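Next up is a structure, given as structure tokens.
On to chain A.
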Amino acid sequence: MSDSVRNTMYFAGVALLIIITGFVQSWNTALFILNFGLISAIMALGVNLQWGFAGLFNVGIMGFVALGGLATVLVSMPATPGAWQAGGASVIGALVLGAATVVAAVILMTKMKASKLRSFSVFGVLVVGFFVYRGLFDPAVGFIEEIDPAATGYLGGLGLPVLLAWPAGGLLAAAVAWLIGKTALGLRSDYLAIATLGISEIIIAVMKNEDWLGRGVKNVVGLPRPAPYEVDLQSNAAFIERANGLGFDAVTASTLWVKLIYAGLFTVVLVILFVMAQRALHSPWGRMMRAIRDNEFAAEAMGKNVTARHLQIFVLGSAVCGIAGAMMTTLDGQLTPGTYQPLRFTFLIWVMVIVGGSGSNLGSVLGGFLIWWLWVMVEPMGSVLMNFVTYGMADGYWLKNHLLESVAHMRLLTMGLVLLLVLRFSPRGLIPEK
Partner candidate 1 sequence: MIDFLNAFVALSNFVLIPAISYGAQLALGALGVTLIYGILRFSNFAHGDTMAFGAMCTILVTWLFQSWGISFGPLPTALLAMPFGILATMGLVLFTDRYVYKFYREQKAKPVILVIVSLGVMFILNGLVRFIIGPNDQRFSDGERFIISVREFKALTGLKEGLAFKTTQGITIVTAVIVVIALFWFLNRTRTGKSMRAYSDNEDLALLSGINPERVVMVTWLIVAALATIAGTLYGLDKSFKPFIFLQLLLPVFAAAIVGGLGSPLGAIAGGFTIAFSEVMITYAWKKVATYVVPESWAPDTLVQLLSTDYKFAVSFVILIIVLLFRPTGLFAGKSV
Partner candidate 2 sequence: MSEPFLIGDSMTGGYGNGPDILHNCTIAVNKGEIAVIVGPNGAGKSTGMKAVFGMLNLNKGSVRLDGEDITTLSPQDRVVNGMGFVPQTSNIFTSMTVEENLEMGAFIRRDDYKDTMTQIYDLFPILKEKRYQAAGELSGGQRQQVAVGRALMTQPKVLMLDEPTAGVSPIVMDELFDRIIEVARTGIPILMVEQNARQALEIADKGYVLVQGANAFTGTGKELLADPEVRKSFLGG
């Protein structure tokens, strides 16, 4: 069996799983799995860039995804009337000042000779900078958050078309990735893992608590959509007619149609990114990356600047995750920082890449669909299993209740097991790197 036949069968298999879900559960669920599968596949591509191409272990993927979500709000929501006048300029000014303080401290640190004077001046700059920053920042934030707090209370966005948020999400994620990569790359691999874990926790903490930026845990709802609203479709005579012609009622048809439009948009992005990733993989640049991954010392001895290359690919991979994050928030139609759980979902993406095949773009895409399907289906399958296990037990028996309740916790356990089994018995994944 040749590789292409095998790969086709894999994808056909996953498609079949989704179609079966459509028949057994509902087409709505099936399309939900498909849409998130597409997004997962894109995230997996991003992680595969970092891990598969370069061997970088990024545990902060959810942070970059969340940045993409934030970008959606900043790009597509209308500006809150009065917010900019109330304190927008001060907030921006304070942030610039804060950044300038850090930069000044760094310059002092590098330019001055090591001495008590240097420590003292660096410390002084930081302390003064911090208090000026807080003095400017706090009242401005107060003003912004006072504006109609029930509905807005934040700066709002630029009011641009939501599709623009996708590349913007990538850019935002790339910028943050550059900062973190500058610090942690070049140290041993564990440090990058821990540093990225930390940065994602912070990104999400900032998004939860800085209400002026994206309303924090109060969430931003009603984001503009690139697809029509179901309600509009349901009152559209032409649409109802076509739906009836196909044997659907208007409500079902409208939800399915909207999901299909999203699926189409996502597929376009996935295909573009996939083609780019494939080209990169087979370009001289991609070969060099893999050479560095396989033998860092030899590559360094040959005059390759390993850290600079790593920084490049780290930024690229994070940007892809940012794009996927913006797409996810667009699909949800709302930004809910409280639901980003840094480690858990990051881990899920990792399982996708490793099961699919580290270093193989096609594998990552396959893993994205397959693992996402499994993630959604573990719970219903688990509850079937538990019903079977507890079949003989009396109703109300504590163990029966406990087991039935515990189904909710089987997801992560299953994913952990899948990861360990694949790493142990098939470390190259379903579609191995060539």
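One rule holds for everything that comes next: a residue touches a chain if its C-beta (ideal position, glycine included) is under 8 Å from a C-beta of that chain, and two chains touch if they have at least 3 such contacts; residues count from 1.
A quick word on the picks: all candidates are chains of the complex that A comes from, given by their letters.
Just so it is clear, the structure is predicted and the values come from calculations on it, not from any experiment.
Although all of 1 or 2 belong to the complex, chain A touches just one of them, candidate 1. Taken in their complex, chain A has these residues touching candidate 1: 55, 57, 59, 130, 183-184, 187-191, 193-195, 197-199, 201-202, 205, 208-209, 343-344, 347, 350, 354, 405-406, 408-417, 419-420, 423-424.
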